[in-house]
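All protein chains of the complex are present and in place, except for one that has been dropped.
By written order: A and B. Residues from 1 in each chain.
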Amino acid sequence: MSGTRLLSGDLLAAGEDYLRRIGQADEFGAIDLVVGLLADGVPAERLLLELIAPAQRRVGELWAANRWSVAREHGATAVSERAVAAIAARVRPEPSLGRVAVACTDGEYHALPTRLLAEVLRLRGWRVDFLGANVPGPHLITHLHQSGPDAVALGCALATRLPRAHATLTACQAVGVPVLAGGSGFGADGRFARLLGADAWAAGADAAADRLADGLPSFPVPSQAPAHLADEEYTHLRRRRGELLTGAMAALAGAYPPMAAYTAHQLDTTAEDLGHILDFLAAALYVDDVEVFTGFVTWTRGVLRARGVPARALEAGLRIFHDELRDFPRARHTLVRGIEAAHDRGADLET
Amino acid sequence: MTTTRPAGGTDRMRQSTHHVEGEPSPAGPGEHLLRAIVEACSEGVVLCDSDGVVVMVNAAAARMAPEILPGRPAASGGAAALFGPDHPEGDSREVGCGHLRLRVRREAFGIAHHAWYLRDVTAESARTDALLAERRRTEFLVEAGRRLSASLNTRRCARSAVELAVSLLADAAMVVLPPAGRRQAGWLRSVAGQHDLQEGVVTSASTAQVPGLAEALAGFPPVPSRWLDPGQAPQWLLPDGFGQAGHLLVTPLPGNGVPAGALVLARREGGPAFDEEAEILVRVFAARAGAAISAAALYQEQSATNAILTRDLLPPALPVLAGLDLAGSLRSAQQAGLIGGDFYDLYLPGPGAAGEPLVVLGDVCGKGARAAVLAGQVRQSLRALLLLERRPEHLASLLNRSLLASPSPNPYVTLVLAALRTGQRGHVLLDLAVAGHPPPLILRRDGSVQEVTAGGSLLGALRESVVTPVTVDLAPGELCLFYSDGITEAVGGPTGRQMYGGQRLQSALSTCAGMPASAAVERLEQISTEWLAGDVQDDRVLLAVQARPAR
């Protein structure tokens, strides 16, 4: 239909405008824009998924490319939160379908995509309880007992949260509520959702709404813990995290003399970066998927390059853990792949 | 190693005349003898020629299927089902024949003959059926136990009950829940083969139309199951499009001391009736479902009460105020209930009343529900004291006296009180009283962070509290952050054993320059949560007051 296409073109232009406004933390301007489009007859769901969601993806890219500061990124996201709230306040269909609890994984702060899902489900006629970001598992379970929803939609944006998402997922299923998993943490094709026993998976908010409309099993099917966890590499890595990081900091200081002049803040940041390496390594071991780690390394390399940090620094960190983790065959194999990804070389290490 | 199986009847014929090489061949049995042997066999034998016409029937076969007669095709009349043309050579099949169950095997003898062997397995098969039925019942009850024990939600339990019931017991199943105070009873229904759950409510008058249902809902102690005359069932009892029910059974759900409702089972016309065995199973199932539903109902009641009691202990919503933005975050160490000893609150002057909005952020001694109750008392006391006094430092000393009179064993509180005034050119002025609490931080426009120098003693411990007031001036976009020691004393970090500390908080805050208050608070909370890495030790609270940035 030509009318629809025209509207898409308009939305594209409006999207540029919207991005500019949130980039200036112009809350009223952004809200005026979406409210105006609503008044022009653009459906609320399209505003959420074709205007706000793409703009937020751009925000992430602009931060990664070091074109936007952390403050600007957070400011823009806060404005988008308000814009979503403004749409939700104006379009409130009567619930006609069942009840769904929507939550982010414990420790997860990327709430906006999950919030968008909650609003899309509400627009489609579900009764939605949006529990927000970083929901503690016990709180979610208490909520499930109290409100008895037909399903939980669990968001996980970062692979490092997968072990916690798994715990939450299992706990929801144990109280008899099926789980729809979503978010990039579960893999672009949802393979980790399947691995960890989710009852369903959907790539995006509209797919999730469709999937829920098809109906989830009324009672979840019990699933088995992944067999590869039996080697306990994940468990040991988690347990030794502090010790490994302390060791790695010392090793890095030995290998890189300028570190002696680091400020406390720089030391914290370095320790944090090394911590991220370990967390993604742990996640890769948890789901037994090397790509979780190499994907992180490639992404980090891009972020560091945008900030003028050479890939060598990242590679040095990876090598230190590779040398340290002698009794962890899966971890070492994963690190070798990571070093390749950091440097596009290093296959000689695989001996 | 290779093995070979004798295949085909010709081999068998050869085998039957096989003898050891070189020994004299014994005389074979005569035809009469062979016939007698076949006659005496307990297995039925029907020998046919290549056209499938019966050549010979032994006594056992005649007993099992009297209509098989020599000279007629085997597969004719009532016996046709026994002798399928596609019956694989050598294989056994079980076929029903009148009241009997027969195991049938076909063997070929040369190209001219084949025989059918019949074995009566009726008794054996009945035993197997009974065993299978028993196993189905056991599996059903195990699954029922698993599903019914999962949830503490009444609706989820009732849903599980009806879905389980249609998996084995009936074509449609309905749970009518006891009317909750009002004159309406909620119900849930499931129909075999349909995914969707049906839900609704009925009036007590309607439930009274169904014999036994009102009694079951009222929980009169020993109400047995009742078979209903399907013709008398009111329309609401059956799903749309179900048609006339053949059999209806109403069973009370016995709860733990309280009625848990009733289970209504319907089978379609032409389906089996509820026999005694089915009814026993229904009763056992109803006992489990009833226990689960009533436990859930009890939990729901308690959690509703709990929600009422704790509502005032949760942090308030922060409204949009003239000239300034507020953002707060409270993370409780007690994760299920979200309440604890850290708190913040906002007091707006009543409609038409003079005075500025006042915010408080504090930390009472202890953790969990006990601390939350004291925190709630502090918030209520402040609300009352505000009727008399609005100057923060005087409020603090009044609160100190009120806490000293408190019956709580450790009524110690540290807090920050701030009266919020709007100044000129978009500035916001905070009149602060800091009572034994970590001093607030100020984020200036250039990203620098200052600690407010103000002091005062904690409240509830000393006869006289001394609090020195101080005023903070925020230019547009600048922000004042209140926090509890749960933030700065969080132990974690990369090595897992470092204290977060005030210095880290200050540098984290300085990275928030230019952010809206809500984004700054969320970022600081995120950093703090990541520092703890899942090892939550104490309540953590943050509250930011920001002079609204110029547009």
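We take it that a contact is a pair of C-beta atoms (placed from the backbone, for glycine too) under 8 Å apart; a residue touches a chain by one contact, two chains touch by 3 or more.
In this text, contacts and distances are computed from a predicted model.
Per UniProt, the protein behind the absent chain is "Anti-sigma B factor antagonist"; the candidates were "2Fe-2S iron-sulfur cluster binding domain-containing protein", "Anti-sigma B factor antagonist", "NADH-quinone oxidoreductase subunit M" or "nitrile hydratase".
In the full assembly, the chain not pictured is in contact with B, by the touch criterion defined above. For the options B:216, B:286 or B:365, the residue in contact with the chain missing from this view is B:365. Within the set B:125, B:381 or B:410, the residue that contacts the chain not displayed is B:410. Of the residues in subunit B, those that touch the hidden partner chain are 341, 363-367, 410, 412, 414, 436-439, 455-458, 461-462, 466, 485, 489, 491-492, 496-497, 535, 537-538.
Everything below uses one rule, namely that only the chains that are shown with their structure count from here on.
Annotation: 26 Å between the Cα-based centres of subunit A and subunit B. Interface residues of subunit B facing subunit A in the complex, by the touch rule stated above, are 147, 150-156, 159-160, 163, 195-197, 296, 299-300, 303, 307, 335-338, 493-497, 503-504, 507, 511-516, 518-520, 522-523, 525-526, 529-530, 533-534, 536, 549, 551. Subunit A makes touch with subunit B in their complex at residues 25-28, 69-72, 74-75, 77-79, 81, 106-107, 109, 133-134, 136-139, 141-142, 144-148, 164, 174-177, 215, 218-219, 241-243, 245-246, 249, 264-265, 268, 271-272, 274-275.
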